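The structure is given below, and queries will be raised subsequently.
Shown here: the complex without one of its protein chains, the others still in place.
Showing chain A:
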Amino acid sequence: MTALRTGRVSSRFGSSRLARKATPYGFVAPTAILLIALMVVPIVLVISYSVSTGSITSKDAPFTGITNYVTLLTNPDFWNAAFNTLVFTVSSVVAHLLIGLGFSLMLNSRLLGSVPRAIFRVIYILPWLFTAAIIAVLWRLLLDPQGVVNYLLQAVHLAGSPIAWFGDPGAALFAVTVMNIWAGYPFFMISLLAGLQGVPADLYEAARVDGASGFQQFLSVTLPQLRPIIISMAMLDVLWTTQQFALIWLTTGGGPISVTEMLSTFTYKLAFTGFDFSMAATSAVIVLIFSLIVAIFYVRSQRSES
């Protein structure tokens, strides 16, 4: 019996070595396959579309090298969308940070009782609970020429006639940015509040002993302690805001006269109204490259933190 078992083991010696080597790969395989199928393949496909013409819509899509990139990068509409995206993103991220920081400091303050703090916490986080469609409808109603904002402005004589906030070329970019700021600040607020609650009290105590004023404590203790969170949040917010599509599409559609055209809406229109999937892919690849650069900085900042 023992001899028989020994014989089996020795006959399987080669296969057991193979099995030992293959086991980790077997476990990794499902994840690897999913990553390849859901990430690598689509990205490679999009890149391949971007270097061809008439991809998807025609059976033969000839290779055109970097022609699409040259065409797109010399298209003033693309640069208009890129500029609008830059203004929209920078304004939104800065405002998200300032408002989020202000509200988180307020919610963390000892000056606020527990009940008002709970009430404010619920009120301030509300925008984050709404979906993009709800936010768009809400702001369209608020900023309608016959809406609440115009009524109030006219009531206090700040406006003589109703302003079509989303329809006026001079006001539309401002209006969509304000809407996006409103929709996005709670994420900063919650994250910074969590950071503030983790700042050791003895640091403030030591600062007070050294005679630091409240503002000096904020500059020398609070901000340095929040720095890693602020950097991470800002980079994530840059990525998310750059890709904002739903709010723009549901309110202005990139208009009026393209003043709210973003890279996201520009790419969508190339693909689904112009059916120029090659140029849409080119635009998407350019956005991807930009996102990758930000992502690399994000990962680096995460590594340095850890």
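We take it that contacts are C-beta pairs under 8 Å (C-beta built on N, C-alpha and C of every residue); 3 or more make two chains touch, one makes a residue touch a chain; residues count from 1.
By definition in this document, contacts and distances are computed from a predicted model.
Engineer: For the chain not present in this complex, what protein name does its UniProt entry give, out of "Azaleucine resistance protein AzlC", "OmpA family protein", "RNA polymerase sigma-70 factor, ECF subfamily" or "Sugar ABC transporter substrate-binding protein"?
Structural biologist: In UniProt, the chain that is not shown appears as "Sugar ABC transporter substrate-binding protein".
Engineer: From the list A:Thr23, A:Ser109, A:Thr131 or A:Ser213, which touches the chain that is not on show?
Structural biologist: Within the whole complex, the residue contacting the unshown chain is A:Thr23.
Engineer: Of the listed residues A:Ala172, A:Val221 or A:Met262, which contacts the missing chain in the full complex?
Structural biologist: Final answer for the missing-chain contact: A:Ala172.
Engineer: To test your reading of the contact rule: which positions on chain A touch the chain that is missing from view?
Structural biologist: Per the touch rule, chain A residues meeting the hidden chain are 9, 12, 15-16, 19-20, 22-23, 25-27, 29-30, 33-34, 37, 56-59, 144-146, 162, 164, 166-169, 172, 249-258, 269, 272-275, 277.
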